[in-house]
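Pasting a structure below so you can have a look.
== chain A ==
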Amino acid sequence: MSAEKKVAAYICKGCGLGERLDADALVNVAQKEGKVQLARSHDFLCSEEGVDLIKSDIANEGVTHIMIGACSRRAKTEAFYFPQNAVARANLREGVIWIRPDTEEARETTQEMAADYIRMGCAEIKAMSAPAGNPNTGSSRTLLVVGGGVSGMTAALEASRTGYPVVLVEKSGQLGGWAAKLWRRIPVHEPFKAPADTGVADMVAQIQADPNIKVYLNATVAKTDGAPGRFEVQIATESGSVATEDIGAIIQATGAEPYDANKLPELGYGKSPDVVDQAGLEALARAANGGPMLKPSNGKPVKSVAFVQCAGQRDAGGQHLSYCSGYCCNASIKQAMYFKDGNPDVDTTILFTDLRTPGNGEDFYRSAQEKGVIFSKGKVASVSPGADALTVNFHDLILDDKDARLEVDLVVLATGQVPNSGVDIEAPNKPQVEGGAADAATVEAKPISILNLQYRQGPDVPQLKWGFTDSHFICFPYETRRTGIYTVGPVRRPMDMAQAREDATGATLKAIQAIENAQLGRAAHPRSGDLSFPKVRLEGCTQCKRCTVECPFGAIDEDERRFPLFNESRCRRCGTCMGACPVRVISFENYSVDTVGSQIKAVDIPDEFSEKPRILILACENDAYPALDMAGMQHNEYSAFVRIIPVRCLGSVNTIWITDALNAGYDGVMLMGCKHGENYQCHFVKGSELGRYRLSKIDDTLKNLNLETDRVRDLEVAIADIEHVPAMINQYAERIVEIGMSPFKSF
Partner candidate 1 sequence: MSANAQMATKYKNNFLKEVEEQVEMGEWVKMCMQCGVCSGSCPTNFHPGWEHPPQEIFMMIRAGKREEVLTSPSMWMCTSCYNCIVRCPRKLPITHIMHGLANYAHRLGVAPKMQPTRSFAKLFWNNCVKTGRVNELKLSVGLYFKDGLSQGIRNGMAMKDVALGLLKAKRLNPFELFGGHKCKDQNGIHAMLKKARELEEKRKALKAAA
Partner candidate 2 sequence: MAKKEYAFYPGCSSQRGASASNYLTSVNAMCKTLDVKITEIPDWNCCSASIGYAEGGELPRHVLNARNFALAEKHMPGQDIVATCAACWLGARESKERLEHSSVLLQDTQEALKEAGLNIKAIPEVRHMVEVLIEDLGWNALAAPVKNPLEGLKFAGYVGCQTNRPFGISGENFENPMYLDKLIETVGGEAVPYDQKVTCCGGALAFSEPDKAQAQIKDIVESAYDHGAEMIVTPCPLCQANVEIYQGHINKKYGTKFRIPVLYYSQLMTVAYGGSAKEAGLDGQVIKAPKLEAIAGKK
């Protein structure tokens, strides 16, 4: 392949393009205005023959850069697959002929639209080069697992089984975590009828026997530096020694604590030793070792027990946990069976408001009923200790008896889980949420960092609500905002052992994947495999820190001289840094201020009196752009005055594009990005939010230019908006006509 840049443009005439457009004119535009070295048209470019033509030009003509004027970049990707070359696509089908009426009157504007897209495609391709991959790779293949409970042990064993060495750090003196304190577990196999062995001892033995797994007990992570493939982790042990390990990826399996039952005095906790939480009951069961369970107060066998579900949970009042811990219904059923399996005459009552036993948990529920466990739908108001027994006062919701009472020997409170997620790095920036760990974080002792990340953005993985580190995404549950670091188990969502094991297995794959991608210099999800990466021209940098502050993934640190220090393997290639940079020194090989800026400038702006306004649309390529494409497939018409440029994320939009467009005489700019806020849909988490924040300042610019604020419009567009988007465009086009043409045209 020739090292010299040679650009070729190909105009397809298939799918009606040849009939609706003047292809020769477009070839002419590519040659004369786009200034490409080679321009051709073809009747059916995606055919074998068409693709061979391009391949032959690459081989024989030394073409390095390819501009294809045909269908959308989302279509015919197998045919137009040239991984060694820089490729740009001008969307003439979905973006032009399918959204315009096939009428004589529309012909001129449709052709103009197509010609502009050819100009833009040529401009873009000239400004880009094929990405070569991040050279700053790492080579460690070792997984660090933080936490030696069921989740952590699962991750360690699975990774080892896949052929990757593991370092396992556990803060206590033994492996097993909470699960090791259980008497039995909830069954996970047919027939789902009786409590089962926890299997923890077996896992511990397997880990101890595995030469591939190095275990640090009584140890914590003192410092984590680096990036995927090249993390440098210091492990401090109780004895004071510090070890350093080279790590490829990290799994945080730091689990959860039971919600503190001392916060529930109305339910008798702390007032009577016969009121215990679920962990307390497990301790009683282990002490009984299969024999009758004894009342803590007097050591006599328990004859009756009540389980209070949702104790301190699902509290809409804001005092306690507002979430449901998910596993407690099954756990109480299991614990009731501890009694019933030993002695069917022990009365066991489970007081619940909604019994939650999903999947085959329903069989476990039925089995408990068969064993004589009583289930009552009721809201427990209080538990009052008496001389010999405890009185549970509750509102029986079925019998609508507000003064229902139950006299029992023992009360078990199902208090749920609170995650051990370390420091909430965003705590100062966000309003404190009700209840839970967030409260604990601010009101009580400052939590201790778990990973001690030496990242500009803070020492731990960012949290969502209530201290959980879970991904917000439904389709992509493993996406944290720290590349190569995956959280698993109840630290990210309340869960039971079965789920934790599944979760840990999946996260192990993601961690291994991160290691593999980091070695090859490729991006991780959602642009997995992307070889481009941000490059910074430090000589132009003003050390304003916007990039280091805004990066949604904490990829950029600051060096001693306070210049941004890019850790490419942490980067997800969203371009938010590029959008943030006021001096425009950050760029990707195939996506830069220039690749977009030159497209904006390439558009032919008709004069003030043409009655042909020009509207620039910067559309998120993940949602808005596909929505526009599908609107095209439905032949939903929209204005011929718009020129659409896909962007990686709204966060990557640099305000210079907008000011340049307005200065160049565009009459309006529409920004289409994903929903932000609590239910954000941005694939880069904060990208669209940051982009929007930046753009909210554009009003000042408009005022300085003496332009109406309506000249720029920021819109939330979802991928399903195939009907809305054309309507939005058309309304905006009408609005622009109302405001009038931009005064900047003649300049």
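Throughout what follows, a residue touches a chain if its C-beta (ideal position, glycine included) is under 8 Å from a C-beta of that chain, and two chains touch if they have at least 3 such contacts; residues count from 1.
These made the cut because all candidates are chains of the complex that A comes from, given by their letters.
Small disclaimer: the values here were computed from a predicted structure and weren't measured.
Participant: For chain A, which of the options 1 or 2 is its touching partner in this complex?
Facilitator: In this complex, the candidate that touches chain A is number 1.
Participant: Give the list of chain A residues in touch with candidate 1 in this complex.
Facilitator: It is residues 355, 365-366, 369-370, 372, 374-377, 396, 398-399, 401, 404 of chain A that touch candidate 1.
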